[in-house]
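Below: one structure in structure tokens.
With one protein chain held back, the other chains of the complex are shown just where they sit.
As written, the chains take the letters A, B and C, and residue 1 is the first residue of each chain.
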Amino acid sequence: MDFLYNLLPHLVNGIALGLLFALIALGFMLIIGVMEVINLAHGSLFALGAYIALVIITPEGGLAMPFLENWFGIAIVPRYVAALILAPFVVAFVGMGLEFCLRRTYGKDPLYGLLLTFGAALVIEEAIRVIWGHGEYVLPIPKEIRGGFIHADLIWSTYRVYAAIFSIAMIGLLWLFIEKTPYGAIIKAGAHDSEMVRALGINLPKLRTLVFGFGTALAAIAGIIMAPIWGIRPQVGVDAVVPAFVVIVLGGIGSFWGAVIAGLMVGMVVGLTAAFFSDWSLLSMYLLLLAVVTFRARGLLGKASALEN
Amino acid sequence: MTNKFKAKISRRDLIKTTALTAAGATLAPFMGPWKYNRVWAADKPILIGLTHDASGQFANSGQAEKRGTIMAIDEANANGGVLGRKIEYIWADTETTPATGSRVAERLITRDEVAFMVGAIQSGVANAISQVCQKYGCVYFNTNSSSPTESGKNCHRVKFVWDGSGANFARAAASGAVTKFGKNWILLTNDYVWGHNTSKATQEILESLGGSVADNILVPVGTRDYSSILLKLQQAKPDVVATAVGGDDYKALRQQVQELQLDTKMAWLSNQLDWPDIYGAGAEAAFGVFAATWYHYLDLPGVDDFVKRYQERWPDTRMNVPGNVTYNGYVAMRELLRAIEEAGTTNNIKVIKTLEGRVMKADDRMQHHDAWIDENSHHVQQTIYLATRQDQPRDDSDYFKILQTMDPKEVANPGESACNLESYDDTPTYEM
Amino acid sequence: MQHAERWITREMLVAFLIFGTLPLWVDSVGLYSYIGVEVVIWMIFALGFNLLLGYTGLPSFGHGAFFGIGGYAFGWFQFNMMPNLWLALLFAIVMTSIIGALVALFVSHRRGIYFALLTIAFGQIFFFIASKWTSLTGGEDGMLNIKRLPADFGFVSFSLQDNTALYFFVFIVFALVVIVLWRLTHSPFGKVIRAIKQNEMRVGFLGYNVYFYKWMVFTISCAVSGLAGGLFAMAQEGAYVQVMSLQWSGIVVLMTLIGGGFVSFWGAVVGTVVFFLARDLLGTYTEAWLLWYGLMFMVLVMFKPEGIAGMWQDAVKALRRRQIVASSPSAHPVGK
Partner (left out) sequence: MALFEAIHVHKRFGDHVVLEEINLSFEEHKLSGIMGPNGAGKTTCFNVITGRYKPDRGQVIFDGQDITGKPPRTIAQLGISRSFQVMNVFDEYTARDNLLLAVPGVRQKGLNIVHDLANDIEFNAKASDVLNRVGLAGKEDVLASDLSYGQRRALEIGIALAAEPRILFLDEPTAGLGAEATAELSAMINRLKQDVTIVIIEHDMSFLFGLADHINVIHWGQVVAQGSPDELKANKWVQSSNLGKLA
């Protein structure tokens, strides 16, 4: 009983972590599900989102121009909200630019898409180094979501509660979008099912660009949410893209709920192993992945995909 | 050909002869004229290789010490150089990666032909560099890596270690903490050489004082999310948490501890708090008790002047006062240049002999006690300060309150006897 | 003569001439012997890797792991068994082959992106194990003080302490690897694996055990990577975990592709040279050299995935066509 009681906080921590992993993986899932492109630049775009939020929120981000003094003079809450809205747009534009480059690889081996986005990941990360330097930044956040509380053995940081709720909200919104809107129906059908898309009278290139932009905007949002937890560094992208891809492969390519469930599973496994073998905990997610994929090649809820060829 | 380097042949000769034998004697005429027969003019600049990190976990610290070493070089040049020769430097990023450190060292020595090398934050990198340096006999200053093994089992004849070691800091911090806070400790250890050895030193001292370690939690390098570790601490409720976590990892830890107000629930003892790791976080982040080798508000002559010179030389830097890392870089480089001048030559063995056992006056080093370079471990024995958070800051750069000043003898690390320097004969010699 | 050509080709002789004389000219072009050592070792690695990517069409994104394991195995053997160069290198090869063969059991049933994803997962697993298993690998600090063991032939023994001597040693290993891999890729085995890249299902319908071939080629590729890793540990006098990271595994993919590994045996070699030159030369002018390198890579993937070797082949083809046109005017009657 004592054992379980001790375990409980780690379980809760794991679920919270899992929600964050799911949040990181959402944009990745959207792009891979619709376009069958593995966007290895997801992590770098995630990092870029955090840096752009930094620029919007604090003069330390590099935008310390005289005419912006008034902007940085106002309270932090509106600045933070503005960052949460504007940064994803900026990153979405970068993402759409990347999609433009990707067009040349459509119809070829999906490997080329993978390679191209790997190159893009490198370029974006290096560009971040050139612009913002190598050092680590701290993203200032409003007082309201700072601090923490301790209840019995459960310590809980306000920010993590906020981040978890935010993740649930994002997952819910995306689900509504996919299930309840006509765009969602198209996305669900998948742009690779081009016959159906054409039958619906949709401009396929435009759809692809939009989906890519949308997916990368989600990466940016995840980057902003994770920034206070992981810090802002150029190489933080690798920390994001690797779990994202584990979550997607585990959940099954093309499955929304697969990604959410896999995110939670990964979070719990990492959280629980952290209770006993803290320094090995990150390894646990790969072992989980291997165990699942060995028996279910397509992951938990995966559908058949052109990527298998 | 299997014999080890025989002493007293110059590095240049060494490269030449082996290249020749390997390429075959018939090729000898091709090898000669291009390069190796060139004679350096006496006023040829002395070239120093700087190996400060500019990326990776210790990018910030690397750049901080670079500011220090460059200041010392500039000041020497302004005073007419060394041996009448100008000092030049060439810098390479070691990326806080041992493999890169190794390659960069090979390159600086064999291609750029530097005479000396200076710079290190992370012990793994320092180690990799010093291995290469020892092979060529190149004198190397480890400026800021404080793993006890650097001046213990991984010491080298060509390497000099300028920062206090984790064992010194542990000695300084632990004794007071046991009586003040309690005997039940948990260690947080960054998972690499510096962390392991520092925690080991802490544990030894703690146990000799009758305390015990309840748990030693390893913190992977690059950890940003401490939630599960903090949960464990909250559940275990130790008297003291002794951390050996460095760089940006430590920054993140401190922030999260503070956010959850765990700093009020248990005593936090950190081995050493490097200035670049805290600068910008505000005085309130400097909770717990920690050690340092220098602080810009030390009440000593010369400190203010040094701060001013720093600000004039680096007006644009984010860190507008020098900290211990910059200080170490500065005094190390200054001492290297003085030693060359005193030796009257750039001959590496002569410079090494000048440095060994060298005593440096307290006033000159802006510390409270005289410092000296231990001739058996090549480790600088210096004053250690114990500090905590400043509750009445003089200005917004004033984070620390100095609690105690420790004499180098009080904190000396007996573990340095593990050091076994290579003999002079086994160290290739050169003159640039 | 025909028999000799089966083993040694003209391209090989050119490559051997260039790299075999490198210590004689490397200083005069502003480089240094040690960079030559690293380049040649990475060429061996890239050649082994290209068996998978270029020949079998299997994009492994976790190959740095095997390079790293080779280094640790080399170090472990000389510390704990005996300090003999040949046995230590052999041990590095055997260990990586065994581990590679086990991994291949999991991945050889997959292809394309799924193969890439699984190799990323395995690469990460080995990376983590290596960085955590401090008692064996030295963790973040690496395995230190690995010796450059002498090349002992019984009657005569060469010290490899010096960079130039070590260079000649790794060059000879490189030459042997080139000859063996060239033969391998031009044998029936090589035919089959290239066919698997083009159309895996059809190869199965021709009666070949596709999984076995993929398993085999993965294992061989790991063995070559392990050899390169062992040499690298010797060159660096230490084995470090960073080469096992996702980034380094990706960089070998980059190198091989830029060079033209998809279309040429020599692509991997060319790509490695380009990478190291870019790092050393561009790197002295700009800290952001990897940015330019990455951009170059993106442009290549978009417009010329066949890489530098592909461009070369196109140029040769165009030249030949022009020669044919020029030498046979009758084919194009005047006045038309």
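Heads up, the rule we're going with is that contacts are C-beta pairs under 8 Å (C-beta built on N, C-alpha and C of every residue); 3 or more make two chains touch, one makes a residue touch a chain.
Since we're looking at a predicted model, the values are computed, not measured.
Student: Which shown chains does the chain we cannot see touch?
Tutor: Within the full complex, the chain not displayed touches C.
Student: Decide which residue listed in C:Val14, C:Leu136, C:Leu176 or C:Met201 touches the omitted chain of the complex.
Tutor: C:Met201
Student: Please identify which residue in C:Ile8, C:Leu24, C:Ile98 or C:Leu184 touches the non-displayed chain.
Tutor: Of the candidates C:Ile8, C:Leu24, C:Ile98 or C:Leu184, C:Leu184 is in touch with the missing chain.
Student: Tell me which stretches of chain C touch the chain missing from the display.
Tutor: 2, 6, 183-184, 186-192, 194-195, 198-199, 201-210, 213, 216
Here is the rule we go by: only the chains that are shown with their structure count from here on.
Student: Counting only C-alpha atoms to place each centre, which chain is farthest from chain A?
Tutor: Comparing chain centres, B lies farthest from chain A.
Student: What is the distance, in whole Å, between the centres of chain A and chain C, each centre taken as the mean of its C-alpha atoms?
Tutor: 34
Student: Could you pull out the residues of chain C that touch at least 2 other chains?
Tutor: 132, 287
Student: Where does chain B touch two or more other chains at once, residue-wise?
Tutor: 54, 191, 220
Student: Quick check: in the complex, which residue numbers of chain A touch chain B?
Tutor: 6, 9-10, 13, 16-17, 129, 133-136, 138, 146-148, 150, 153, 155, 157, 159-160, 229-231, 233-234, 239, 271, 274-275, 278-279, 281-282
Student: List the residues on chain B that touch chain A in their complex, please.
Tutor: 54-56, 59-60, 63, 191, 217-220, 222, 224-225, 227-232, 234-235, 248, 251-252, 255-256, 259-262, 280-281
Student: If you look only at chain B, which of its residues touch chain C in the complex?
Tutor: Touching chain C: residues 1-5, 14-15, 18-19, 22-23, 27, 30-31, 34-35, 54, 93, 97-100, 102-103, 106-107, 110-111, 123-124, 127-128, 131-132, 135, 154, 191-193, 196, 220-221 of chain B.
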